[in-house]
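Excluded from the complex is one protein chain; the other protein chains are retained at their positions.
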Amino acid sequence: MADRIRLGMVGGGRGAFIGYVHRIAARLDDDYVLCAGALSSDPERASESAADIGLARSYASYAEMAEAEAELDDGIEAVAIVTPNHLHFPTAKAFLEQGIHVICDKPLTVTVREAEDLMRLAEEKNRILAVTYNYTGYPMVRHARDMIARGELGEIRVVQAEYVQDWLAEPIEQSGQKQAAWRTDPAQSGAGGCIGDIGTHAYHLASFVTGLEVEAICADLTAFVGGRRLDDNASLLLRFENGAKGMLWASQVAIGNENALSLRVYGDKGGLSWCQEHPNELMVAAIGEAPQRITRGSQAAGEAAERVTRIPAGHPEGYLEGFATIYREVAQAIRAHRDGAAPDSAVSFPTGEDGLKGVAFVEAAVHSSAGGTVWVEL
Amino acid sequence: MADRIRLGMVGGGRGAFIGYVHRIAARLDDDYVLCAGALSSDPERASESAADIGLARSYASYAEMAEAEAELDDGIEAVAIVTPNHLHFPTAKAFLEQGIHVICDKPLTVTVREAEDLMRLAEEKNRILAVTYNYTGYPMVRHARDMIARGELGEIRVVQAEYVQDWLAEPIEQSGQKQAAWRTDPAQSGAGGCIGDIGTHAYHLASFVTGLEVEAICADLTAFVGGRRLDDNASLLLRFENGAKGMLWASQVAIGNENALSLRVYGDKGGLSWCQEHPNELMVAAIGEAPQRITRGSQAAGEAAERVTRIPAGHPEGYLEGFATIYREVAQAIRAHRDGAAPDSAVSFPTGEDGLKGVAFVEAAVHSSAGGTVWVEL
Amino acid sequence: MADRIRLGMVGGGRGAFIGYVHRIAARLDDDYVLCAGALSSDPERASESAADIGLARSYASYAEMAEAEAELDDGIEAVAIVTPNHLHFPTAKAFLEQGIHVICDKPLTVTVREAEDLMRLAEEKNRILAVTYNYTGYPMVRHARDMIARGELGEIRVVQAEYVQDWLAEPIEQSGQKQAAWRTDPAQSGAGGCIGDIGTHAYHLASFVTGLEVEAICADLTAFVGGRRLDDNASLLLRFENGAKGMLWASQVAIGNENALSLRVYGDKGGLSWCQEHPNELMVAAIGEAPQRITRGSQAAGEAAERVTRIPAGHPEGYLEGFATIYREVAQAIRAHRDGAAPDSAVSFPTGEDGLKGVAFVEAAVHSSAGGTVWVEL
Partner (left out) sequence: MADRIRLGMVGGGRGAFIGYVHRIAARLDDDYVLCAGALSSDPERASESAADIGLARSYASYAEMAEAEAELDDGIEAVAIVTPNHLHFPTAKAFLEQGIHVICDKPLTVTVREAEDLMRLAEEKNRILAVTYNYTGYPMVRHARDMIARGELGEIRVVQAEYVQDWLAEPIEQSGQKQAAWRTDPAQSGAGGCIGDIGTHAYHLASFVTGLEVEAICADLTAFVGGRRLDDNASLLLRFENGAKGMLWASQVAIGNENALSLRVYGDKGGLSWCQEHPNELMVAAIGEAPQRITRGSQAAGEAAERVTRIPAGHPEGYLEGFATIYREVAQAIRAHRDGAAPDSAVSFPTGEDGLKGVAFVEAAVHSSAGGTVWVEL
């Protein structure tokens, strides 16, 4: 498009999974042009990584980049932050201070205080602070939320959320697997392991879809793999503001599961279930009626799904498309910001507030578990 | 068969679901002949119900029946008890005292003390006391247990059990649905609603398959439907003797679920999952390998499954066959008892001890929840 | 029940799969009592097999049995024929001539002429001639037929039937597997292999559910396994009387398939699909609407399913229950016959006419294929 948004990236050098994903997500709908980056904290690696992808401007550090880009006439308008967790805060802070919009991977920060600081800063500077809880970009997740908002499930009673993987079933962090190493290191990940890495996605998804806040949790966090310093399995009971009850299970040692994020919600009029590994369908049951399989792109999928749907029913959209939808929604907000306007009311993406709640959730879970798996209010 | 076992039944009159099931289960493998019954506490209904099924001897009460049958040369050798829960205890007691084997529906009793009394009595009288946790009769459940016993999953880390229905999503007990009425009445069901009616099945299944005892639970029981006196949703955290962690969800208000009992178990070498609604298959994943779909009757299903399999792979066996397997196993034990022998070591059915554990589990769950969802040891 | 029907059996000795199935099917609903049998053409085996199951009267041959039973006051009222195919005709003939109802496994005979003779004889003698196309006993098959009869799918356009197995992927008949040996032997099976053994089930199911006759077929039969004398794979195009088009695939060499009988039907208003391996559900799609999963026992399953349903939704019924339904329906017809009445109009089971059509179908398929896979009218 003619008015592509100028984007920068911090983190995401060679071999980094999530940086690669963010770049495709930014590119897919042609809303952004990637201009600048500090792709690695290792300057040489940063430079080589930038060359790999034909990046116009490469920096040795995020701090240098934030300052330099702010000086340029055609400097970046937004930055994607895809570093290990502990660097999210200083990086986001540096760019917000220069008036550059921030798109940050989750968790937003490693402490609640940091998250609050970023929220405050974004507000002061009137800049966008988005957090890529990417799973909310799936069309059928949008449809699920919309059905509940319209009351089709009635009053919500029960919420079951899961996010289950198996890639940490063995101590691969001890033999140099880089992704595993930082995720199991408290210094880089924060106090939560599995609960922070994936449990927050499940938590956010449950709130996003139901529109309900979790009031209290009771968490049992376990590190099953010998020598591991952070939890690799988390079992939680949840209580929601309206009296609904829930359970959340996150695990990275459940052999046979790849990326099994799922949500089931039950109200007094109906129930629904959705699984990330088959994201194009939503099972819905109204009381007393045969369950329906509602598919992305079909007539049965409503407007909320339709506006984030690219291709027809039966042509599966996947993880990258869902991720790209977050970028697309943020792009709409940035364009509105350029014009000094508010974005269209249908635009939806996770914000700093969502990021803060996620960090608070992780803190509370760690606190609950450390206390003997007792109830903790959020 | 020439030496069919003479069976009686208490409960199971017209319109009773579970009595009908027990009769088919007893008949399916031709191991029993049903001779006598006290099919209803209402004498007229008892008599008519007996006529419906061409029963040789009909009684007005279980007490009368126990005495009379014990006097007969060809009196019943075993009795099936399929009354509401609160009558299990006095009925079982009456027949055991007469030296008649007992096959009792679950829960064995409504208090732990009663269950203990029955266990003691059965031992004193040297009679069989079986409890129809029927889901353990499914061949693929047997195979799952066998795999774990042989160490194929390694050390067990995580156990996720669910038993979810939706038939009590509305207050149908208030409009005369008989099955609902007694199940939601503490006087007939005991202190547990959903947790006792179906949660115990999930609990038993988890222990049966893993071979592990649950040491402590933390339970959140809820009655969502207005006016209901017993829980219709139960969320539990579990801790197992070996350090494994688990979750158990039982619900009768999860709209869109019919009889969704499922179990997932994860060890350090592999994982498995099984769902009662598709009982002929077991999904198994060894670490680092593609998940396998092991089916009843196939070469991949081992001996433990094979000995309770009737027909070839792809010809689905269902609920009645699984239930009948419990009866068949008990029949083998009764025949051995006739001969003063021990049954074949492969024979397996839930006993009074299993029944006792189930009752203790329900009591603990009620206690935990009443105390604010705190940890309670079993 | 008080008025159980006295049943005999021909075939079904030790190790025979289908005889065992017929016995359970006859017993399951308590409508029959098995009194007499000629369980094997080998007299010793016949006698031992009879002893195994506690049979009252054992015969050395079907001919002797038919004569003897007809003489008895309490002789059998019906006989189940479960021999290899080539013996169906003489056996059924012998019993019908004695005025004994016949329940014959499929295919009814090995030639059309024989089938016509049996139909004529049954009519002359006013006796029931039933053929156990057992898959029509499944409740959701009944519901599918009922939906189509009521016009819910509109005018039928396309019918896709499959029956796929893999147990003959290797030449197991050459190493003494008895089931395989007679099924691949033209002398015992007739001219059709896979097409006769399982293709007929798919053909019958397609007609039963749609209510439409197949007018012409174009068949490609193949024996893939070296040395095999009968087809083990059959691919057919079908043309129906109303202009609908169809395909039928039967195979016993499709590795990974156990007993995958399935049917998909599409009209101008909707479509449906059903698979025997998951028989308790029927997927239905009305044009422009989300597909529904209709389950046995649910409110969405109509009366036609309900009358052959035993237990609630979510408690799977399987192959034996479906098979038993055929026996139960025949029992109702036999009881009506005792009273000189017609059975209830809802009673439905495959008859001699269905058996004849099945045999004609196999003959036509063999003829089509032998002629170079050309169109042959039925």
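All chains are identified by letter, namely A, B and C, in their written order; residue positions are counted from 1 within each chain.
To be clear about the criterion, a contact is a pair of C-beta atoms (placed from the backbone, for glycine too) under 8 Å apart; a residue touches a chain by one contact, two chains touch by 3 or more.
Quick caveat: nothing in here was measured; it's all calculated off a predicted structure.
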item: Omitted-chain contact residue, chosen from B:E241, B:E289 or B:E377; value: B:E289
item: Omitted-chain contact residue, chosen from C:D105, C:D166 or C:D197; value: C:D166
item: Residue of B:S47, B:T111, B:S298 or B:Q332 touching the missing chain in the full complex; value: B:S298
item: Touch residues of chain C, complete complex, unshown partner; value: 157-158, 160, 166, 169-170, 218, 220, 222, 224, 233, 235, 237, 239, 245-247, 249, 251, 253-257, 264, 266-273, 283-287, 291, 372-375
item: Chain not shown, touching residues in chain A; value: 1-4, 17, 20-21, 23-24, 27-30, 53-54, 165, 167, 257-260, 276-280, 295, 297-298, 310-321
item: For chain B, residues in touch with the removed chain; value: 284, 288-295, 298-300
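Convention: only the chains that are shown with their structure count from here on.
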item: Most centrally placed chain - per-chain CA mean versus overall CA mean; value: B
item: Chain separated most widely from chain C, comparing mean CA positions; value: A
item: Centre distance in Å when chain A and chain C are each reduced to the mean of their C-alpha atoms; value: 55
item: Centroid spacing, where centroids are CA-atom means, of chain A and chain B in whole angstrom; value: 43
item: Touching two or more other chains - residues of chain B; value: 257
